[in-house]
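As you look at this complex, bear in mind that one protein chain is not there, while each of the others sits in place.
Note that the chains take the letters A and B in the order they are written out, and that residue 1 is the start of every chain.
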């Protein structure tokens, strides 16, 4: 019953798999473990050090001081001695219920969802019914029917476990459902593993953090519920817990007699222990959901953005990126973009090609200042040369100016088949709020007309305006994204892998649409993709990026006919031609040596 | 449509399960509750009329040799007629009448307190999650203390400080006893005054849970692509926070309402005891202390039905705020 910390922290060292399951050290974890440790110490060792808690002395209710640090009850019993024994009692119940409830929830949550079919549906229905039936009233009723002399700690623990497992089962089920469809589970089955081994060896270890967190949760639930029951006089008979202490305090009119030393300490111990467990749970949650981890903050070194914005040299240029560097300010700063210079001409398609982690997305986001901490622009400038005249130093815009600049001058198309549209509001609302923000003078009718106009431009039925994103196919969603990008007639559009997740035929349709709209409307496009052959066909000029640097920057024609950089040639060779020769793919020959790459860090903030 | 049908069906099953549980618990427990009841009644000089005895037997089990199935259906029949038996502790008042008097108090108290703590928790969680990493966010772990405090203990502390020591609030009760209950301003004012401290207890103890859940979901939601899109669109931060991030982040909190409601209801029952509040929790305790099994079970059923009803309403609300549930297919 002693060490909750053992479950979460003292897992055997030397096996790296376990280490990944351990919470990362943080002040929260330290405080949590400290609280748990101290209170566990009181409960385990305390009773050995104090006298008999039931000894009645003839001094009545006395305040703290002298022989009795925390005073006595109205029958002269030592509060400290009572606390030590009561803490032990409460911890015992908490541990008992924690183990039983976690076992029950694992049975119903994990086993059911692994077997699937009717077993799962039955188990799931059962858990959900148990979840919505209020637990404590049920416990009260059951306890009331059990005669007081038969109400032992175990009875109470069993009843609390039976009424307290359902929420955990639901959480575990959801997680198991997602794990059992993972490829590694399928791979284990293909290897010939037996079902029980798949559950215990392949699935269960990956559920450990979740199980630990549910266990902690059950312990808190049990200690609180038991305290409530005992306070009502329905706890285990002859037991001594923090709840029974409060019961006696209440019945001894401690409150009315201002005997705070009697009723404050027991509640405080419960609260602090629960707080300690909850703090440990914080750290476990961070393992389960890495997004919750604190972003390590470095003191902001003020960026020395030496180069001033570039004056326009030529009316044909719409965007100039000069010597731009972006650094991820983590413990070891990572240069994701190194001194990149690019110019985008009006109406041209500039392709940005490279593999994952080469910095192409970071670059594109930095142009619009969409990069998130810890990414920071350290040097360089981004200058937008407005059609109406005037140059805009994008990196120097105030937040208000930046908002006005975004979308009206430069819009973006993200990988739309993914998650770029808000799932809970209609397409109309998502188009409309661009107009209400940037064109407040437009009337409702004008906005409606504009939304319909752009949808027609990309070939989507205007009735789709009242649809939600999940009601559209991947290709349709991407067309809606493009329509949205067209709303304010921007001069530049940045497209980040706009067709990657789509089937080739749909992809073709979208590309055709982009080319047509570019010809009709005349915006410039910065097109980011890993698919170099696609760019050769589509783009006017291409920049190839590798490890944050532009290694080759040429017209598509030149790059196709005479690629200069070895990396460009290697990339081109990686795509066997459909109708032509086999490229570097030789079925009978030697393997290619994989290219050494270094990646940009995947920041906790989720920068892609 | 299918979503609604499924939800209704589920709550019917849950209701049936609760009724069945209520039927079997006394039969599975040691001892003979009917005899205890009868003895108690006789002690108080109540007359045992055969129909009353019959109602007890259906509720608590009988040894007259009737089959379990017959008892079960007769019991269900009684329940649907709203016949929950006669209370022993306040003989000869029917259980349903006692509940009808106490229920509005609890519904108002718990309903308003739950609504307030949900609203506070969601709003605070939204801000804290959005401004993650600031000083506000570093206060979040402190709220776990509130969540881990036993409701009744917090109630005791509040009474000791705010009522005994400072005298700002009454010590206990649901209204000023010199008043006669009725729908007049004076009485309602008094009820609000008396209800403040119990409500405050519930709000303080439960707001931390909502806050933390919402904060964590906000952190996840702000990392989503649609928030990035909204930023690229040049929308104002307040709009992105509410319409894009919070609008999505609130869904799990609403979906998890059932779990949290269970805790709130449990806490309120005990809290009522501390305040001697004239609600259903105090009645439940009175029933338990007097072995008034009929009243006890009636209250359990009513609480369950109320909780099921609240969850059903929340589930229906969920369908309104998450369009994905409305798909027919």
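Operating definition for what follows: a residue touches a chain if its C-beta (ideal position, glycine included) is under 8 Å from a C-beta of that chain, and two chains touch if they have at least 3 such contacts.
Just so it is clear, contacts and distances are computed from a predicted model.
Per the UniProt record, the chain missing from the shown structure is "Peptide/nickel transport system ATP-binding protein", taken from the list "Peptide/nickel transport system ATP-binding protein", "ABC transmembrane type-1 domain-containing protein", "histidine kinase" or "RsbT antagonist protein RsbS". Only one of A:150, A:446, A:466 or A:577 touches the absent chain when the whole complex is considered: A:577. Of the listed residues A:63, A:152 or A:509, the one in contact with the hidden chain in the full complex is A:509. Residue-wise, the contact with the chain that is not shown comes from A:355, picked out of A:355, A:393, A:452 or A:549. If you put the missing chain back, the residues of chain A touching it would be 16-17, 20-21, 182-184, 186-193, 201-202, 205-206, 355-356, 475, 503-509, 512, 515, 530-534, 536-537, 556-557, 560, 570-571, 573-580, 582-595, 597.
By our rule, only the chains that are shown with their structure count from here on.
Chain centres here are Cα averages; for chain A and chain B they lie 31 Å apart. Listed in rising order, the residues of chain B touching chain A in the complex are 10-11, 13-14, 17-18, 21-22, 25-26, 29-31, 33, 133, 141, 144-145, 147-154, 156-157, 159-160, 164, 216, 219-220, 223-226, 228-236, 239, 243-244, 247-248, 251, 258-259, 261-262, 265-267, 269-270, 273-274, 284-285, 287-289, 291, 293, 296-297, 299-300, 303-304, 307-308, 311, 321-324, 327. On chain A, the positions that touch chain B within their shared complex are 28, 31, 125, 128-129, 131-138, 140-142, 144-147, 150, 167, 220, 224-225, 227-228, 231-234, 243, 246, 250, 255-256, 258, 260, 263-264, 266-267, 270-275, 277-279, 282, 285, 289, 291-292, 294-295, 297, 368, 370, 402-408, 411-412, 414-415, 418-426, 433-434, 437-438, 468, 470-471, 484, 605-606.
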